[in-house]
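One protein chain omitted, others in place.
Here is subunit A:
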Amino acid sequence: MAPTKPSLKRKASVVEANHADHPQSDDEFGDGLLEGVLEDESDDEESEVEDDDNDIEGDTLDADDDDELDSDDIPTDDEELGKKQLTNGAESDEEDVGPHYKIETDANGGTRYVYDEVDPVYDSDDTDAQEPVNTIGNIPLSFYDSYPHIGYDINGKKIMRPATGEALDALLDSIEVPKGWTGLTDPATGKPLNLSQDELELLRRVQMNEVPEEGYDPYPDTVEWFTSFEETMPLSAAPEPKRRFLPSKHEAKRIMKLVKAIREGRILPYKPPEERQREEEEEEEIHYDLWADETPRPPNVMHIPAPKLAPPGYDLSYNPPPEYLPTEDEKKAWEETEPEEREKEYLPQKYDSLRKTPAYDQFVKERFERCLDLYLAPRIRKNKLNIDPASLLPKLPRPEELRPFPTIASIEYAGHEGRVRSVAIDPSGQWLASGGDDGTVRVWGLADGKQQWKVKLSSEDPVDVVRWRPGQETSIISAAVAEDIFFMIPSFGNPELEQTSRDILDAGFGYATNGKQLTTANGAARKDPPAKWTRPGARLEDEGVLLKATVRSPIKSINWHRRGDFFCTVSPSGQRSSVAIHTLSKHLTQIPFRKLPGLAQTASFHPSRPLFFVATQRSIRCYDLQKQELVKTLQPGARWISSFDVHPGGDNLVVGSYDRRLLWHDLEMSNRPYKTMRFHPQAIRAVKFHRTHPLFADCSDDGTLQIFHSKVVSDLMEGPTIVPVKMLKGHKVVNRLGVTDIDWHPQHPWCRVASIAKKTKNTDILVVCNTIQRNDDVSVAQPPLTTEVAAFSHVVEFYGLYKEGMPSQASKDHARFYGSQKDHALLKGTSNGMNQAGTNRDAKETDYRASKPDARMP
């Protein structure tokens, strides 16, 4: 390892020496295996290889043993020879031992020891000293071309250039080429480089692809260096290692394993197989009956037994009856269909005998399909919700239990020539007033349908509204024709009544100037008073029309205050003066609202409190007449309110609208409707509460009217119960106008006192707008539908006259009603919250509008 560099130098310098002293290398190359090679070769590369090999060897072998092994193990004949030569050389050197130096004077005059060239002893280790070595280093020799020497040796002596022969010599040399001549000059020595015989032999061998070393046997006989035979003399003198005489732990571990296995019985001593079998047979088997004490139990509720295969039928027989055999067409059809779509997976086939029946080729497939069916088809027991839908519906009383209510038409009041626009029943319940397109007001006997009185108010304009003045002490009809309100006293042969009525009508003439005073008091320089109160003219006066009030625009609605002194009129087209409150006793007209949001539709007084309701198209405003402020604004949600009525109790309101809705408002609760009902296919024209019974009715353009039972309880926690009880049909619809107005019979006051019977007669009256082709056929049809009739509608049923389907109608109403009530439950839930949120806004609105109502009512 160490000698790489020196060896390089050496190689560069000494080639000849190698040849000359080739046994010197014996020491170095002690490797037996390479012995043959090393002896013959002194090539640079080879030596390198040797070095390497030597290194490797040094690595592998123990340092101690190296020398020994080398020296001891490889005693070849050649080496022994070499050794002998070496010793010889050493001996010769030792002979001329003397002073190795000469003393000279140097340039300075000092003494200088010039040593003799060291003649290394042959056996010296210093191989470098064998020949003069050029010490110029690694520079090109060309630097010395101009010098006679080519470098210096270790002692600083010039190494002289070897003499180059004369050109002739060179020629001669070239002619007589010595063996091994290459024509090259050895750069290290400057001599012609000739190859030795050995080198040539080596090259030849390499060229011949032979093993380069001569005499090398690539396949030597194996030398059994280590054999099982114990030599008398051991190869190694090393003491026995400790492990040789200590028990092995690893083995002990493995043995313990085996011991354990033996102990546990996992390793059994060998027994011949037959013996073992015999033993096993002898060993008695013990069986345990796990299910010995099991009692049969019913299967789990969720257990669903696998569906059984259907038993084979005739068509599965090997010899089916001919009717089961498929025809050609059927066969063809079966073959053409997809296997998945076939009804049967097989075709019935006929064989003469069972012996001739082939094996069932589909057997495996069929079993497989069956397994798939059982495994993949989920057998889940589905729990069906078995809820009676009726039990989810809210409990409403049956209509039959809510009697009395009107059920059938019973009287028709015929005589009007044209549409009837309005009806009203007088406070005593004996007379019916009606007004219509023929400009007449007629009074009919309620019970017999006989026209008792008639007056023609106008030949052009229809009578829009007819209303009786409340109170039984008078019989005054107010009727609106265009802008005029007429007050009339029908004559029934009762002069006292007529006289009191007359007095009441005439009383206001004492205040005739009031109209002017009002205008001045208002401060506004109005050109005309809100209304003119005059006598209607001699002709009408003779017929009983005693008073006329003319307002500015056509009146569509009249509603009286319960005391009979005030009444309000609404003329939707009247702009600022659309709502007017009149005082009959003073012939006074006031315009309470200067401005209204939207067109006023109708107005009404509260049945007991000093409240005033005004309906515009979309909302209903409630004003306190005493405090002169807005109390509440109801938002029914309808697009165009047609009419409304206040419950006699005063806390509820029902609104009908042209967009087919009927809305129930609880005044205490919210400004949103408590219930919205949409039962009519056409616009609702009028709604009316019965004054004493828990009934209300609406009438619609579809020619029907619906009767509702509405129970209002004083308990605040409970909302009103509204049950549709009856739909009355039969009115003809002409020009898309059905029933225009509705009024209930008033109740007799004794009912509250005596309460012997449930009630007196109540009659509800409705008017059809009938414009039939012939003029005189135009009639009012107003069936007074008595409660008594209703109570015994089963009688009708008994006689087979019930064909109109009254019960079914009732139930249909019922059903429809449920829907809306459900809706309403939701609506109610939300409206409570909205109500709270809305209160603040309401309060603000109240402040804002506090000054608005301009009611001068006492």
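Please note the rule applied: a residue touches a chain if its C-beta (ideal position, glycine included) is under 8 Å from a C-beta of that chain, and two chains touch if they have at least 3 such contacts; residues count from 1.
Everything that follows uses one rule, which is that contacts and distances are computed from a predicted model.
Novice: Between "cyclin-dependent kinase", "Vacuolar fusion protein MON1 homolog", "Ribosome biogenesis protein YTM1" or "Flap endonuclease 1", which matches the UniProt record of the unshown chain?
Specialist: From the listed options "cyclin-dependent kinase", "Vacuolar fusion protein MON1 homolog", "Ribosome biogenesis protein YTM1" or "Flap endonuclease 1", the omitted chain resolves to "Ribosome biogenesis protein YTM1".
Novice: Out of A:R342, A:R502, A:R678 or A:R691, point to the residue that touches the absent chain in the complete complex.
Specialist: From the options A:R342, A:R502, A:R678 or A:R691, the contact with the absent chain belongs to A:R502.
Novice: Using the touch definition up top, pick the residue from A:P320, A:G449 or A:P607 that touches the left-out chain.
Specialist: A:G449
Novice: In the full complex, which of A:S317, A:Q430 or A:S458 touches the chain missing from this view?
Specialist: In the full complex, the listed residue that touches the missing chain is A:Q430.
Novice: Can you say which of A:I411, A:V466 or A:L737 touches the chain missing from this structure?
Specialist: Of all options in A:I411, A:V466 or A:L737, contact with the hidden chain holds for A:I411.
Novice: Could I get the residues of subunit A that touch the absent chain, sorted low to high?
Specialist: Missing-chain contacts on subunit A: residues 408-412, 414, 430, 447-450, 452, 491-496, 498-499, 502, 541-542, 729-730, 748-750, 754, 756-758, 760-761, 781, 783, 786, 788-789, 791-792, 794-799, 801, 803-804.
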